[in-house]
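With one protein chain removed, the remaining protein chains of the complex are shown where they sit.
In order of appearance the chains are A and B, and numbering begins at 1 in each one.
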Amino acid sequence: MELYEIVTYFVLLLLLSTALRVVTTTNVIHAAVSLVFTLALTAVLFLLLSAEFVALVLILVYIGAVIVLFLFGIMITRAPLGKNAELDNDKNKKAGAVIAFSIFLLFSYILINGFSGEIAIDQATSTQLLGEILLTRFVFPFEIVSFVLLAALIGGITLARKDEALIDEDQI
Amino acid sequence: MVIDKVNLLAESKITYGDGGVLAEYAWILVVLPFISALLITFTGKKLPYKGAEIALATIGSIFVYSTALLYQHITEGIVNEFFVGVGSIGSFDIEFGWVVDGLSIMMYFVVGTVALLVFIYATNYMKGEIRYTFFFTSLTLFAGSMLVLVSSPTLIQILIGWELVGVCSYLLIGHYWEIKENSSAAMKAFITNKIADIGLMIGIIILALNTGTLRISEILYQSTHDYEAIKNVAFLAGVLLFIGAMGKSAQFPLHVWLPDAMAGPTPVSALMHAATMVTAGVYLLARMFPFYEGIAHEALEIVMLFGVITLIAAGLIAIVQDDLKKVLAYSTVSQLGYMIAAIGSGAYTAALFHLWTHAFFKALLFLGAGSVIHAVHTNSMLEMGGLRKFMPRTFTTFIIGTVALAGLPPFAGFFSKDEILASLNHEGETTFLIISIIGAFVTAFYMTRAVALTFLGEYRGHGHPHESDKMMTVPLMFLSVFAIGAGWVNIPGIYTGFTTWVTTRANAIIEHHPESFDYAALFSGLAAGLIGISLGYFIYQIQASAENGDKAIKVEPIWTVLENKYYLDNFYFKYLINPTKSTISNAIDRFNTNVIDRIINSFGIVASFLGQVVYNNFDQKGIDKLLNALSTGTDNLGGKVKLLQTGKTQQYIMLFLAGVVTISLLILFII
Partner (left out) sequence: MIVQPVLIIAAALFSLGIYGILVRRNAVMVLLSIELILNSVNINFVLFDAMLADTMMNGQIFSIFIITIAAAEVGIGLAIVLMLFRNRQTANIDEFDLMKW
């Protein structure tokens, strides 16, 4: 086994365990932080797959913005901090486990049957090329995504505003 | 058409025409009364004369047409018959049609004339009576039915006309049916006729089966040309047909309906029970005369026997009657006996000649009696009397009719009665001849008695009699003209036109035609009539006053028998009607109530029980339960299914994913 493979296996193992932590821990903050670790490990995996730009985007956007947003959300919704046994819905655990496991089996069966072999990565991803493709071939989805972000921005602000700023009902 | 000179002494014409247009359209005579009967039914009540004008117009046109036919027959002679086929039963063709020959034309003329005068009389007589419009409908229907009968070329049409006149007779006799007696009288007439009709129908069937045809002319042809098949059944058929004639023409013992039929209004009695309906039997025998003369000779003996019995029996009863119309009724029965006896002795023309004259003077007598009854409002002669002063015209015409009936020259009855007596003498039937002469005496006697009780003497009643209206007396005067002159058309040795008329037929009539008067018969008949009149006048006017005259001749046992009409009605009731009523009718009634009704009721009970069972078991327990279970089940199912909607997002996602997994597995591994 090459070093490359060992590292990859190690990363995958860590990935699994942190993801497991996300969904099973009873501490809300621990779950969020575990997600941070999962995302970070995913970025490492991307680096191993020589998709550097995506890894960086992951770290910047995902960990940098989304997780922060999550933590803000946790704090605003007064999630009970510390160990809290009520975090899981016990009734759903069995059924959820069965369904999740069956989905896992299904997907792995499909994927294993579909793909096999090894890949050889010989060069890094050219970020310049990525930028060019993004702005020539994928310019239309690019612009649309910016619209989506605009909509999300406006929507988020509108939704989260305090009520007295909205029009009162008896003025209509 | 061959025009032949009128030969005064001619026998039946050798050459005759086919009648041309008049004969071809003679069906109008038959059809017109039915159409106008319908018209009167539907529009009569709204008309100013309440339908009488339609009836008068109809019968007037019939009179005119029949007179035209008679004139053409006198000048040229018509023998023709027309057929209209309406289908067939097996090998027999059912045909209707009309005959235009001597016998039929004579009958048309009689019906037309007498009916016209009776109709005119009736418009006044029945004024103000109940059901005036319906009365004229029935009278017109009757005229039509009689014409159907006398114009029929097939036995089927005779039967239909026969039954139709029976129905009309029933309707008219029972005109005042609110009184039970009248409806019973109508029923009696109808049922008696129906019993006689059995004979007629069986006779027709026998004739039809043995000749293979229903056409009268063909049956007569086969009778006179020696066909084998008809020879075997001739006697039987002849007797059976005569039984039918007995019912209609009131021969003993089936005459019992005619006196009771006087319950109807007097115009009805005058028209039907004097001139037309009761002569249907004589007409039938006359129409079938070649058959009788040809091969059913023995049947004629029976015919003659019954005719003679009738004429003397009815005549005797007439002496003891106190009801004016009943006297005339029994007189009619008696005169019908004369006609039947004449046919029985083979005197075709004599019988028809007596029919002809009798129609006129008997109608006259009845209408006169009606005029009297209209004035004094009672039928009983015991409450009349002395009406000569109050009703001169009625009295005169009644006397003319009486003398005609009694048979004094030169009135009509003399010639016809004389011919009958002459024929009886010629055949050598001495016993019957003597009985007939006695009958002539009796006729004159009871008629004189009737005249004396009604018109002579002093008025015994309580009313205020007065002469009748012109519309009633004018027909009387016309009829008296006929009563005087009708006999002059057949004077042996001088002018025998009538013989020529009635013997001009498709099948030749073989009979004896007297060359001159038979003086023996003539004088004995004349003497009998004169003695009868004088004896009657003596007893009822001269010796004692009218109502006491009875006492002079009352021989107690005979008088009682006569008054009870030979106990014939009692006999019928005791041995025929009551046994049928009490045994058969009761048995049938009990069968009907207990058996048939029970069966039908049980059907109903079973059906309703079944319905109840089905309702309870199937409907309530079965189907309703099923439907209820369906709806409850759906409700429960829905109630359980709705629990899926918990509102919890995670459970929705769970179910969704479960479905995804299932379908993916299905697609991967099964499909």
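As a working rule, a residue touches a chain if its C-beta (ideal position, glycine included) is under 8 Å from a C-beta of that chain, and two chains touch if they have at least 3 such contacts.
Note that this is a predicted model, so its numbers are computed, not measured.
Remark: the residues of chain B touching the chain excluded from display are 642-643, 645-650, 653-654, 657.
Summarising the interface, chain A meets the missing chain with residues 4-5, 8-9, 12, 15-16, 19-20, 22-23, 28, 31-32, 35, 38-39, 42, 45-46, 48-51, 53-54, 57-58, 61-62, 65-66, 69-70, 72-74, 76-79, 86-89, 92-93, 95-97, 99-101, 103-104, 107-108, 111-112, 115-121, 125, 129-130, 133-134, 137-138, 141, 145, 148-149, 151-153, 155-156, 159-160, 163.
The rule we apply is simple: only the chains that are shown with their structure count from here on.
Considering their complex, residues 650-651, 654, 657-658, 660-661, 664-665, 668 of chain B touch chain A. If you check the complex, the residues on chain A that touch chain B are 89, 92, 95-96, 99, 102-103, 106, 109-110.
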